[in-house]
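Left out: one protein chain. Kept in place: all the others.
Up next, chain A:
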Amino acid sequence: MKAITKFTLALTLAAGVGSAAYANEAAIKARQGQMELYAHYLGLLGGMAKGAVPYDADKAGAAAASLASLTKLDSSRLWPEGSDDMSAEGTRALPAIWDNPDDVMKKAMALGEAAAGMEMAAGQSLESLQGAMGPLGGACGACHKAYRAPDS
């Protein structure tokens, strides 16, 4: 009887740990997908800023609006505890993210503001789009610098 209880307990725990790991793996994939989407819309805006793609106010405005919506996703679903690079595979997210929630929130707000700034600017003129790239890059970089492990 005792042995069976122990066995059941062990099984339940293992299943619990297993499903948490599975949930975290899904969250890591999802937030990396979010980053890919950022890069996808930035590709058009940056291409215009660099002069590699002709400027088109409507397309720029639409890309910037999509970018701004991406900053509004519920991040608690994307960044669960235990999905840092010490606990999980396939991520460069440093554990410090979960140790400094206030700073992370501040940086996330800054990204939201920079994306809103781009949303305002992108459809106006090429010059205003170019001017909004810097703050946007700064906001992305601020978080990556503090909370992402170096490549390789």
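The working rule: contacts are C-beta pairs under 8 Å (C-beta built on N, C-alpha and C of every residue); 3 or more make two chains touch, one makes a residue touch a chain; residues count from 1.
The criterion applied here is as follows: contacts and distances are computed from a predicted model.
Trainee: Pick from "Xanthine dehydrogenase family protein molybdopterin-binding subunit", "Indolepyruvate ferredoxin oxidoreductase beta subunit", "Branched-chain amino acid ABC transporter permease" or "C-type cytochrome" the UniProt protein name of the chain that isn't shown here.
Mentor: "C-type cytochrome"
Trainee: Touching the absent chain in the whole complex: find that residue among A:28, A:42 or A:122.
Mentor: A:42
Trainee: Please give every residue of chain A in contact with the chain that is not shown.
Mentor: 38-39, 42-43, 46, 49-52, 133-134, 136-138, 140-142, 144-146, 148, 150-152
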